[in-house]
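For this view, one protein chain was removed and the others were kept in their places.
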Amino acid sequence: MKHFFNEQPKDPNRRAFMAATAVGSAALAGGALVTPAAADATQERPNPLLVSTDDIDIAALPRMQQKLVAPPHAPEHTQVAEGGPKVIEVEMTIIEKKVEIDHDGTTIWAFTYDGTVPGPLIVCHQGDYIELTLKSHPDNELEHNIDFHAATGALGGAALTYVQPGEKVVLRFRALKAGTFTYHCAPGGQMIPYHVVHGMNGAVMVLPRDGLKDKHGEPIRYDRLYYIGEQDYYIPKDDAGQYKHYDSALEDFTDSLKAMRTLTPTHVVFNGAEGALAGDNAMTAKVGETVLFVHNQANRDSRPHLIGGHGDYVWETGGFEDDPAIGIETWFIRGGSAGVAIYTFVQPGIYAYVTHNLIEAVLLGAVGHVKVEGEWDDKVMKQVLAPTAM
Amino acid sequence: MKHFFNEQPKDPNRRAFMAATAVGSAALAGGALVTPAAADATQERPNPLLVSTDDIDIAALPRMQQKLVAPPHAPEHTQVAEGGPKVIEVEMTIIEKKVEIDHDGTTIWAFTYDGTVPGPLIVCHQGDYIELTLKSHPDNELEHNIDFHAATGALGGAALTYVQPGEKVVLRFRALKAGTFTYHCAPGGQMIPYHVVHGMNGAVMVLPRDGLKDKHGEPIRYDRLYYIGEQDYYIPKDDAGQYKHYDSALEDFTDSLKAMRTLTPTHVVFNGAEGALAGDNAMTAKVGETVLFVHNQANRDSRPHLIGGHGDYVWETGGFEDDPAIGIETWFIRGGSAGVAIYTFVQPGIYAYVTHNLIEAVLLGAVGHVKVEGEWDDKVMKQVLAPTAM
Partner (left out) sequence: MKHFFNEQPKDPNRRAFMAATAVGSAALAGGALVTPAAADATQERPNPLLVSTDDIDIAALPRMQQKLVAPPHAPEHTQVAEGGPKVIEVEMTIIEKKVEIDHDGTTIWAFTYDGTVPGPLIVCHQGDYIELTLKSHPDNELEHNIDFHAATGALGGAALTYVQPGEKVVLRFRALKAGTFTYHCAPGGQMIPYHVVHGMNGAVMVLPRDGLKDKHGEPIRYDRLYYIGEQDYYIPKDDAGQYKHYDSALEDFTDSLKAMRTLTPTHVVFNGAEGALAGDNAMTAKVGETVLFVHNQANRDSRPHLIGGHGDYVWETGGFEDDPAIGIETWFIRGGSAGVAIYTFVQPGIYAYVTHNLIEAVLLGAVGHVKVEGEWDDKVMKQVLAPTAM
């Protein structure tokens, strides 16, 4: 039994997926059961979760440009929306490029939005429109597109954003749900996971219009924001067990699919490469500052943990309409989602930000650092007796 | 150290597990610590979560038959209970059969409840009784039983429902907890995972008597219900790397256990086979309709995602007494559980329903489709500029 989503494009560059979506409209599965609702069912009431679009005149909305920046940073934004809905214009260029991903010089032909893994963070408020101009660099070899989990319909916009090298496309969608959401390339068939595990993913943060709140409705604000993209790579090995290097994009296609089927990544890293957020590249903060961490994982489960700290407020699923978890040690990012943890630092020093499968953290690369300046508080922790012979 | 749960039955058909449960009653671990409660502990109060059985006269309860139907459909039911507790009579027949599970013709001897993977969905309301007549087809080769996660005691009924080929058994249990719950075969020792990963599992939905509610207590109702069973298969390969075919049930036992120990499935599919809910077999809906999706995974974690849509209300754990998550992109089904997502469609077109480890979705098979009819709303999404050369 073959169907388009699983079908491997014979020519991976053709617009197989779009064409395929037009297939089968006359051949639906019959008999989908309409379950009888009880007499008191309130079928008529509007969906309370839906941001109304009825009285919106898009042409009349204010427009602003959001300049995207490289991770782990966020574009300038206000935490509480100023005024009503806007159209937020953003632009990203797809760039295929060979990058080093670990200290041994292992390489991958990364597929990137704007040249970084993950792609840049986009920030808006619930009810705003995001209007993306998506360009594919003329030097690219492959067809690409973008599926926004923050968007509604057309496979998250994937069906409307196919670009060949040298092309551009413009997509506008309304952010109906508040939360953090993954985006990723989804060109159809085996190309979907292939592109995603080559780095082609990022996140959108849709803030509630009145900002983040705790379960009592009290505002939660942050002083800094860091945006961590966790990437699982599946680098093929040669017969001698050495990681293979390739001369061009797509040359690793067959090898990669075989490696991916093991479901066992060779590398799990933050922001594209081992050490990209560690050591001299550490994130920074000060005692007393409140930091929001966005954690994006487009393909595989993760369990972020801040060694030496906690999540004061955590939206694991990224859903900002839910009550945040309070004061937890480790949170869980479902593969294909982005979540948020907020922490106010109370002690200075080095913190390690990891996924707390410690094998993945230490052996596969998923370690970042937060360097925090300030005064040590002995009332929180004290080495009462230094190591001493018994 | 050996004990019955891990012990491999010498004869996989014998009633090893039941016998074993009678062992060891006089040899308990001593010293289980009774932790002192503080003076204000309210040990005497009844458990508020327990549906009282004290004043029930089962013989006097009304009885109704629920005709089970093949997935992805649900039996007829009301969303709000009419009247008090009932005894709901259901019947299932265990059938061992060889089935194709992918487009390459790979086969497995599936162990099924009622001939389908997953077994049929059973629906009741909290406080109702489910009275199951479980039959094993005379052509079967193995001993089977059923462990209902919705039930309480006797290993979920597993200890009371062993049937040999040609036998039947009747079990009645009260649905004390509201939620969606896995059921599966659990004949003892290595036979437990072996049967489960051969397809022998399904789900029970126990609705609150007054129906589903949001966190404010407002009713949530659905127009359609789809029931997705995600199945992980571990198909053995021959020396040439080709999937092996077997002539009878149990012939793959040794090979299967070896493949299972890798914890890496060769196939992850919905409703028994790749494509069973995709393409011409797509689920259907209309713009404005509210659809409830039950997702069952009896053995392995999953992370359902509706490409192009969301979960408006999600009970990840299946527990209907908890507040549903709101407006999230991807939800998490713990291995050995069933959960629920509800979504009101606002755009027409094809949606893909996947587990969002995209390798599992596309390469291993976990893709379904929802085909939604209706009018496209440009205010939600618009392709402002079609792909154009820069």
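As written, the chains take the letters A and B, and residue 1 is the first residue of each chain.
Simple rule for what comes next: a residue touches a chain if its C-beta (ideal position, glycine included) is under 8 Å from a C-beta of that chain, and two chains touch if they have at least 3 such contacts.
These figures come from a predicted structure and were not determined experimentally.
Note on the undisplayed chain: of the listed residues A:F173, A:F293 or A:W331, the one touching it is A:W331. For the chain missing from the display, the contacting residue among A:R224, A:H245 or A:R261 is A:R224, taking the whole complex into account. For subunit A, the list of residues touching the undisplayed chain reads 69, 73-74, 76-80, 82, 102-103, 211, 214, 218-219, 221-226, 264, 273-276, 278-285, 290, 301, 303, 305, 307-310, 312-313, 323, 325-332, 344, 346-352, 356-365, 367, 369, 371, 376-377, 379-390.
Considering the complete assembly, subunit B touches the hidden chain via residues 1-6, 21, 23-25, 27-29, 31-43, 47-50, 53, 56, 58, 131, 133, 135, 138, 147, 149-164, 166-174, 176-179, 181-182, 186, 189-190, 192-193, 196-197, 257, 260-264, 298-301, 317-319, 321-323, 332, 334-338.
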